[in-house]
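Shown here is a partial selection of chains from the complex, left in place.
The first chain written gets the first letter, and so on, giving A, B, C and D; residue counts start at 1 in each chain.
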Amino acid sequence: MIEIKDVYKSFGALEVLKGINLTVDKGEVLSVIGGSGSGKSTLLTCINGLEPINSGKILVDGTEVHAKSTDLNKLRRKIGIVFQQFNAFPHLTVLENVTLAPRKVLGMGKPEAEEIAVKQLEAVGLGEKAGVYPGRLSGGQQQRMSIARALAMSPSYMLFDEVTSALDPQLVGEVLDTLKMLADKGMTMICVTHEMSFARDVSDRVAFFHKGIMAEIAPPDQFFNAPQHPETQAFLSNIR
Amino acid sequence: MFHTSMSWADVIFLAQGAWMTILVTVISVFLGTIFGIFFGVLRYQVGPWWGAPVTFVLDIFRSIPLLIQLVLVNAFLGIVLRLQISGFTVACGVLTFYTAAYCSEIVRGGIEAVPFTTRRASRSLGLTWLQDMRYIVGPLATRVALPSWIGLALGVMKDSALVYVVQVTELLKSTQILITRLQEPLFLLTIGGLFYFVISFPIARLGGYLEKRWSND
Amino acid sequence: MFSYTFQWNQALARLPQMLEGAVVTMEVAILSMVLGIIFAITLTGFRLSGNKFLNGIAVTWVEIARNTPALFQIYMAHFGVASFGIHFSPFTSLLIGITFNNAGYLAENFRGALKAIPDTQTRAARSLGMPAIMAFNNVILPQMLRISFLPMSNQMVWAVLMTSLGVTVGMNYDLYGVTQDLNALTFRTFELFAIAAVIFYIIVKIINFGARLIAARLFRY
Amino acid sequence: SADMLDDIIASGTLRCAVVLDFPPMGMRDANNNPEGFDVDYCNDLAKALGVKAEIVETPFPERIPALMGGRVDVGVASTSDTLERAKTVGFSIPYYAFENAVVGNDKAGMKTWEDMKGKTVGATAGTYEAIWMEGKIKEWGTGEFRPYQTQADVFLALSQGQIEATVSTVEVAEANVKSGKFPGIAIVDKAPMVPDYVGLFTMRQEYGLINYLNLFVNQQVRTGRYAELYKKWVGEGKPADLSISGVYR
C-alpha cells in the first residue's frame, strides 16, 4: 500500500505539490492525468525517494520513504519506475540491461538473473532482442525493455510516467498492451498518462492533477462521464 | 645519408633518456589520472560553488608555464622546506598534478555527458551511488573522455621534455648532451624528434579512430 | 619552521624589468597567434585542395607539430636549421617555433570546424552568384572561426606558456628569460619565479576573460 | 643538532653539483661518464671526508637552485664568488682562477677584444662572463647579447655563426678550439676582466662545512694536487696564483 499524506514539495520558490493526499491499495491501477507542469512526474519521483519532500509523509508498505533511517536503495527495489525519456544503458546489451540490477543489487548469480531476465523480456515481447544493444531498438522496444528491467527486480509497485509520450503513434499500442498485461496480472500501478482510452479501460481509479493539487479522483466511469471539478471538465473537453 | 660519429654507447645513452621519458610519463599519467578522476568526481559531486577551491588550485597548473612550476616546486621543497627530494620525484610530482588538472576537466566533462535520465533510471533500480558510478557512469563517461585523455597523455609525454630543469636526464636532454659532445645537432635532433613522433603519432591516430567510432553509436 | 628567509623586496625591486619581459612575452604570443591562424587557414586550404603535394605538406606539418614537443620544435628552429646555414635570432626562432606549433594545432581544429559546417552553406552562397573565395570568406570562414573560437583562445594561452621555452635558444628579454637572468644574478630563485608565475597567471586570466568578452560581443547568434 | 658536515659524513655520500659542458673543468668521456678538473676535485673532497662522491650534473643556471633544493651538498662548479651571490650561498676561498679569452667566429674578422663592439655575442646564462659582457653591451649601446642555457650551446651557436663572438675562460676556449668539433672559431684576444676567482659553495649558514672547504682548498695547493690536476686537465704551464697581495684571505 502506498500512502501519501499531505505532501508539499517545492523547487526553490516554485511550489509544485501543494498538499497531496492519496492512498493506492495493493492490486489497484491508478491513472494520473493533468496539464503539463501540474506535478505528476514530481509526485512519482517523490514516491521512490529520488526527490526529497518539504513536508508531509509518504509511506510504502508502512515504511516512511523520507525518514532518515530508511534505506532508500533497499526500498527502491520494491518500486519499479519507467520514465517518459528512453533511458536504456547504451553500453549494455538488452539482457545485460535487465540483469544488471538483480546481479549487483540483489547479488543474484548470473544464470539465475538471466533466467529471470529472459522471462521478463519474453513477457514484454523482446525475447529475441536479448543480445542486441539498445541503440538498435525502436522507441517502443526501448520502453518495453525498461519495463522488463524494472520487473526483473520483482517490485511490488510499478510507476509509469507517460511512457508512451515520446513514441511515434504507431508504437504506442505495443507499450500500452504491455501495461494492460501487467494490470491483468494484478500489479499495483500508478500510471501518469495522456492516453485517455487507457485510463478509462484499464484503471480502477483516475486522478486529475491541477497546479500541484489533486483536484479530483474517481473510478473511470464517474470521472469521464460526470466530472465534478470545473478544471477537470475543462481539461476533458479540451481533449475530446 | 648521415655521417655520424655516434657510438654504440651513445645509442644506449639515448635509450636511457628515452626510458626516462617513458618512465616519467607513465608514472605521472597513471597517478595524475587517479587524482584527476578523484578531483573530477569531487567537483561534479559538490557543484561549482563548493568545488571552487579545488578548481582554483587545479587551474593554476594550467595557467603557468610548466617550466616555472618545476622550478618553483623544486625551489620550494628544497630551498624553503629543505626536504631532500630527488629531481625525479619532483618531476613526477609536478607532472602528476599537471595531468590531474587537465584530467579532472576531462572527467567532469565525461560525467556531465551522461544523461541525467540514465542515472535516474539506475538509481531507481536500487543501485547505490557507487554502483551507479561504477556500472553506468564510468563506462559511459569513459567513452566520451577517452579520446581527450589519450591526447592528454601524449601531451604529458611531450611536456616531460621540460623536466631537465630539475636535473632529470630525459630524452631531449640526452640528445642535447650528445650534441655537446658530437656536434651533430641536426642529426641528433632528428633522432630525438623521431622518437617522440613514433610513439605519439600512432596513439594519436588510435584516439582519433576511437573518437570517430564511439561518436557514431 | 622555515630556515629560509624570504627576500621579497629584493625580488620585487625587479618587477619593472619583469613586466617589460611580460610585454615581450605578449608580443611573441600575439604575433605567433596571428601568424599561426594565417598559416593554419592556408594549411586547411591545402588539405581541402585535393592536390596531393599540398595535402602532403599540410599533413606533415600538422603531424610534426602535434606529435613532437614544442621545446623540440623551437630548438630545431634555432640550432637545427642553422646546420643549413640559416640563422634566426632567438626572438625569431622562438616565434617560428611557436607559430609552427600553433599552426599545426589550429589547422586540425579548423578542419574539424569545417566538417561541422553543412555544405549546403557553400551551395547556398554559390547559388547567389558568389565566387568560391567570396563564399568562403563571407559565409564559411566566419562560422569556422566561431566554432574554433574556444580552441583558439586555449591555443593563445598555450602560446603564452610556450614563450618560456625561449631560454633554450638564447632568448633573455621575455618574461621567463628576464626572470632567469635575474635569478643568475641574485639567486633568489623562489621569489623571482613566484613573481613570474603570478604574472603568467594574470596574463592567462586576462586572455580567458578577454576571450569571453570578445565571444559575447562577436557571436550574438 | 648535527650540521651539514656531520650529515654528509653520516650519510656516506658527498653530492657535488658539477657543470658537465664546461671542458676541461667538467665534461663527459666517450661513455658519457663525467670527467674533468671539477669532477676530480669532488672526488678528492669525498676522499678527504671518507665518503663516496656523487656527481650531479647541473647546467649553469641550475647550480644554486640545486644546492638550495637540497639536491647537492656542495657546488664544485667553477662558480664565481660574486658579492651578489654571497648574499644567498656561502663561498669557500677561491679554488681556481680563470683568465678569460674572446673567441670569435672566423667570418667576423676580429682582431682585438674591442672588435666585439656592435657584434652579436653570447655566453652561458648566469655566468661571470655573461654578466660582464651584458654590461659591456650596455656601455657601448650597440650590439646584441644572447645568453644560452649551456656552454655547449654557446659554442654551437658560435660555430654555426649565430653569434659572432663569445667570452669564455681561456681553458674552456682552448679546449674547445683544439677539439676540432667547432670548426671556424679561433681565440681572438684576452678579455680585459679581473681574473674570475671561483669558489666551492654550500649553504650560507654551514660554517663548519665552509671551514672544512677552506682548509681542503688550502691543502690541495699545499700538497701539490692543485698543480697536478692543472697539468692533467689544462696542460703545461703554471696554475693561477690563488692569493691576492695586499689583502687577507
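The working rule: a residue touches a chain if its C-beta (ideal position, glycine included) is under 8 Å from a C-beta of that chain, and two chains touch if they have at least 3 such contacts.
Since the model is a prediction, treat every value here as computed from it, not as a measurement.
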What copy number does each protein chain type have in the complete complex contained in this file? A x2, B x1, C x1, D x1
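Assume only the chains that are shown with their structure count from here on.
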Of B-C and A-B, the pair joined by more C-beta contact pairs is B-C
Using C-alpha centres only, name the chain that sits farthest from chain A. D
Approximate Å spacing (C-alpha centroids) for the pair chain A, chain B: 46
Chain A-chain D separation of Cα centroids, rounded to whole Å: 81
Between the Cα centroids of chain A and chain C the separation in whole angstrom comes to 55
Touching two or more other chains in chain C are residues 3-4, 79, 82-83, 189-190
Please set out, as single numbers or ranges, the residues of chain B touching at least two other chains. 71, 75, 79, 82, 179, 185
Chain pairs in touch? A-B, B-C, B-D, C-D
In the complex, chain D touches chain B at residues 20-21, 27-28, 30-32, 56-59, 62, 65-66, 68-71, 150, 152-153, 156, 159, 181-182
Residue positions on chain A within touch of chain B in the complex are 45, 48, 50, 73-74, 76-77, 79-81, 83, 85-87, 89-91, 100-101, 104-105, 133, 135, 146, 149-150, 153
Spell out the part of chain B that touches chain C in their complex, as residue ranges. 60, 62-69, 71-72, 75-76, 79-82, 154, 158-159, 161-162, 172, 179, 185-186, 189-190, 192-193, 196-197, 200-201, 204
